[in-house]
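One structure is given below, encoded as structure tokens.
A protein chain is absent from this complex, but the other protein chains hold their places.
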Amino acid sequence: MTAASGRAPRDWRGALDWVAVHSIGIALGLMFTLPIVFVLLTAVMPDEQAFTADLWPREWRWGNFVEVFERAPLLTYLGNSMLYALLATAGMLLSSIPAAYALAKLRWRGRDAVFLLVVGAMMLPPQVVAVPLYDAWSGLGLTGTLWPLVVPYFLFDAFSVFLLRQFMLTIPQSYVDAARVDGCTEFQAMLRVVVPMARPGIAATALFCFLYTWNDYFGPLLYTSERPDEWTLSLALSSFKGMHHVQWNLAMAVTLLTMLPAVVLFVLAQRSFVRGITFTGVKG
Amino acid sequence: MTARRRLTVLALLAPAVLGFAAFFGYPLVATVVFSFTRYDLINPPEWIGLANYEYMLGDELFARAVGNTLWFVVVLTATRVVFALGVASVIARLKSGVGLVRTLCYLPSLAPPVAATLVFFLVLRPNEGPVDTFLGWLGVQGPLWFADPAWAKPGIAAVVLWVSGDLMIIVLAAILDVPREQYEAAELDGAGPLRRWWHITLPSISPVLLFGVVNSIILALQLFTQAVVAGSAASGSADVTGSTKDLGFPENSTLTFPVWLYAQGFRYFDMGYAAAMATVLFAVSFLATALLVQRMRRATHQEEGA
């Protein structure tokens, strides 16, 4: 401190900046976490305390997490959720990356119109779209299975195409042009230049696809609820609702159990964003 | 455009075209057709011309639902994008604990929407809830939140913001995606962190911000679960999967467009009318988005040179 007085102001500012940014970070973290803590507290309460104004468990019933497994075949549901989310994500990557590339990095007539249609595809209320689609799937005899949920992702997912396109737009066009000059075909330019550079975006899109399908309630309810063997974890909540009664503590325990794999996945996957920076840096 | 280029485009888009036709084109056409019919979901639709659209003009709750949804479009679009950008910018500058804070911020989006809304309801519960108790210590009487027609929508907006970790992560990924050499060049020119943010970060991630805007508009237009759960919880009849007993409670302040559409289609068995509502929603929001996308493109994307 005393020795390098010339650098002191800069250190001071750096320290202040560090403190400010980190306290905001901590505050944000707390704000985001507290409600989850309430879910946890509710999950370990006795039934007669859950969903009351009394927020601290009178008695810690960790056994609730065991009880939910006795009440519903959660492992079967877990397997179905995995299958749905993994297949949907894989299908989304196969179908959406090329489409996004064509919309972001190729120039062709009608591109803007097609892009608008992609955005427009997200605008129809799902409640209405579901009516004709359900009829079509049951015409094919495929309701009661995961097919109606998974197949669309192998063809077209508007959200992902849109998101990926926007990510690809942030990659300077010069990189793609350079690849073309080097003699790459479009397909090679996409796979060797754009996909690696957009890796954080692709990872994020894949993650969202996975988590969206993981938490999807409406789809599985519509298509698989008649066959309990095909239920996903998101449907398990309905096992804790009676005609005139709700077991809030068990419902929250299941909510947490449903979230757990997603949280683990997120913690593991977020590294790919970090890797993204270094990669881009090396590339330049 | 060479024939070869055209073939490439077609090959890249082929699955999407097929999927688009099947999962969007077909339901859209069906919806428009249904909108001219009386359709109780069981018997074949019966053609009634423009009757559904005429009814809409006199439907007070339709007007109410439009107003509520517009409120969400304006408020959510503004707050969600600013919020995501702000939080992501802070996280991007963190030197330690990045992974932890990022995870914590994203955590709420992993909660099922029903649970997320109920949690907020409990936390904000008047008189006995923690927030109200805290405000009581400060000598402030908190609002009734979900039970007050003036506060129910802000309450729901708070829930939606709280679960906006997904957009935040997207923006964060985009910020981290900005090629580092651009910053280094600017730093050499003596630009401070704020100027670098304004002149490099913001323009580079503008496509992703546009995504945020459009995504928020769609989210607001389709706001359903949170509104239904908030309404049923405030009236005292919540259940774990979202009871549809008290749609719009209190005083129809949470009756969003999709909620009223759902009520008409599935509670009152008038899918024809619901389809007419969907058609109107689609037409209006599609036009609005088209305008928005074009304008944003013009404003932010000269360098892309389409």
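List of remarks:
By letter and in written order, the chains are A and B; residue numbering begins at 1 in each of them.
Everything that follows uses one rule, which is that contacts are C-beta pairs under 8 Å (C-beta built on N, C-alpha and C of every residue); 3 or more make two chains touch, one makes a residue touch a chain.
To be clear about the criterion, contacts and distances are computed from a predicted model.
For the chain that does not appear here, its UniProt entry gives the protein name "Probable sugar-binding periplasmic protein", which is one of "Pyruvate ferredoxin oxidoreductase beta subunit", "Acetyl-CoA C-acetyltransferase", "Fe-S cluster assembly protein SufD" or "Probable sugar-binding periplasmic protein".
Considering B:T8, B:S164 or B:N252, the position touching the chain not shown turns out to be B:N252 (whole complex).
When the omitted chain is restored, the residue from B:I200, B:A233 or B:L261 that touches it is B:A233.
Here one chain is not drawn; of A:V39, A:L87, A:V246 or A:M259, the residue touching it is A:V246.
Contact between chain A and the absent chain runs through residues 47-53, 71, 108-110, 113-114, 117, 132, 134-139, 143-144, 221-222, 225-226, 228, 235, 238-248. For chain B, the residues touching the absent chain in the complete assembly are 6, 9, 17, 20-22, 25-30, 33, 38, 40-46, 48, 51-52, 55, 58, 60, 125-129, 132, 144-148, 233-239, 245-252, 263, 266-270, 273.
The rule is short, and it goes like this: only the chains that are shown with their structure count from here on.
Per-chain Cα centroids separate chain A from chain B by 15 Å.
Residue ranges of chain A in contact with chain B, taken from their complex: 18, 21-22, 24-26, 28-30, 32-36, 38-39, 51, 53, 55, 94-96, 98-99, 101-102, 106-109, 111-112, 114-129, 131-133, 136, 152, 154-159, 161-163, 165-167, 169-173, 185-187, 190, 198, 200-201, 203-204, 207-208, 211, 215, 217, 234, 237-238, 240-241, 246, 248, 251-252, 255, 258-259, 262-263, 266-267, 270, 273-274, 276-277, 280-281, 283-284.
Within the complex, the chain B residues that touch chain A are 1, 5-6, 8-9, 11-13, 15-20, 22-24, 26-28, 30-31, 34, 41, 87, 90-91, 93-116, 118-120, 122-123, 125, 127-130, 162, 165-166, 169-170, 172-174, 176-181, 204-205, 207-208, 210-211, 214-215, 218, 221-222, 224, 238-241, 257-258, 261-262, 265-266, 271, 274-275, 278, 281-282, 285-286, 289-290, 293, 301, 304-306.
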